[in-house]
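Left out: one protein chain. Kept in place: all the others.
Right, chain A next:
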Amino acid sequence: MHKKTIAELAQGLKDKEFSSVEITQHYLDRIKRSDLNAFITVTDELAMSQAQAADEKIAAGSANILTGIPYAHKDIFCTQGVKTSAGSKMLDNFISPYDATVSHQLNQADTVMLGKANMDEFAMGSSNENSFYGAVKNPWNADKIPGGSSGGSAAAVAGGLSCFATGTDTGGSIRQPASLCGITGLKPTYGRVSRYGMIAYASSLDQAGPMTKTAQDAAIVLNVMAGFDEKDSTSAEQAVPDYTANLNDSIKGLTIGLPKEFFSEGLDDEVATQVMNAVKEFEAMGAIVKEISLPNSAYAIPTYYIVAPCECSSNLSRLDGVRYGYRCDNPKNLEDLYLRSRSEAFGAEVKRRIMIGAYALSAGYYDAYYLKAQKTRHLISEDFKKAFGEVDVIMGPVSPTTAFDLGSVKDPVSMYLADIYTLSANLAGLPGMSIPAGFSDKLPVGLQLIGNYWSESKLLNIAHQFQQQTDWHQQMPQED
């Protein structure tokens, strides 16, 4: 049952092969037996009651395609009455009094929430080792990282612990774990999915999206998640198409751009081979491949690691132990309360980024760091604008290597290099995808697709066509 896609489960539910209660119980049993640490909170009772309600809707003939489908919800989305920790000790006691818009949309679609997925603290990380609740393990090899920050979501889907999951992507946090766990992950255009109730890390970069087994499933989930939200001032007033409508369009004549900067030094040879094999598959389907250049992409890492920490230092200033979240014991005075609550509750990576942000925004350094980074961001964005004048889609690797060993990367700068191919799309606000494209030493390799603004339909069509010709997305880790 856990190998089935959303589309297959929906058909089975419609044909009365099984009930949502049975599917949900199956997943809950698997979660209980799992040692991947993919969940922070498992919502057994809520899931069973949602499954029962879904079965009633199915029996009454008022079901939609997601009715009764179980999913893992990244613990960054506020869920009314259910703990929302963002992977942090700071919010370990936080029971949200309201639902994020994405949570509300998924509830309205009659989905079943199995629980809240583990994640790097406040979405800061590329390995999912920065969670207060411990590292998540990669289902393909328990000694390896699953990728971050949506590592719990990716591991849940890849490990057969949920049918699909939600994720968020600030610098690659949907695409990179999707790639390292061998699933499909879509980061939509900035502004496509509401950020209301999604705990903010870097507000001009964060975007939520689906993590699924297939592109078809991603289209089904995005149909529910996408749309204008007046509660989110960064939400775009842009019509939402039916993302499942064009999945079967031919991609003959599609022009694929391969940025030469994405295939330079630092890319693992076997990852490069798998990515190029996938590109050849597209050529066989009638696509035309063209080398392009994104000359400023080399500056994506320094740009991101100034812009994102600046925004995070501002966003996380609200966490001060006064209105909600962690408060230190017996503070001597107000200053002691702020200092100790924040110091005791934030993890090392979060503190590091807050301090970088505080420094880069401080008087005398603002122009040299923040303003300079925002100008470079513009140059990176212009590179894409030029490239999309010549090609329909950009392809390349998601990550320079396959999943690395847990605990093997110690210094932050080396860790930041894991995001080298994903950051540019966030800085420009473009949609991006990762789809399974092969294996290297028994670990999954992802292919990255980057599209022009609002081209999610096109990306899903391209990915779906690839998945009609290949079976990488159907591979699942062997179980004991």
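As a working rule, a residue touches a chain if its C-beta (ideal position, glycine included) is under 8 Å from a C-beta of that chain, and two chains touch if they have at least 3 such contacts; residues count from 1.
Heads up, the rule we're going with is that contacts and distances are computed from a predicted model.
Its record in UniProt calls the unshown chain "Aspartyl/glutamyl-tRNA(Asn/Gln) amidotransferase subunit C", which is the match among "Putative membrane protein", "Dihydroxyacetone kinase subunit L", "Aspartyl/glutamyl-tRNA(Asn/Gln) amidotransferase subunit C" or "ABC transporter permease". Although one chain is not drawn, the whole complex shows that of A:21, A:193 or A:373 it is A:373 that touches it. Contact with the omitted chain, checked across A:94, A:243, A:404 or A:421, is made by A:94. Of the listed positions A:362, A:408 or A:474, the one in contact with the omitted chain in the full complex is A:362.
Of A:129, A:217, A:261 or A:320, it is A:320 that touches the chain left out of the display. By the touch criterion stated above, the residues of chain A touching the omitted chain are 93-95, 97, 190-191, 204-205, 230, 233-234, 236, 296, 299, 301-303, 305-306, 313, 317, 320-325, 327, 331-334, 336-340, 342-343, 346, 348, 351-352, 354-360, 362, 368-369, 371-379, 381, 411-413, 416, 427-430, 453.
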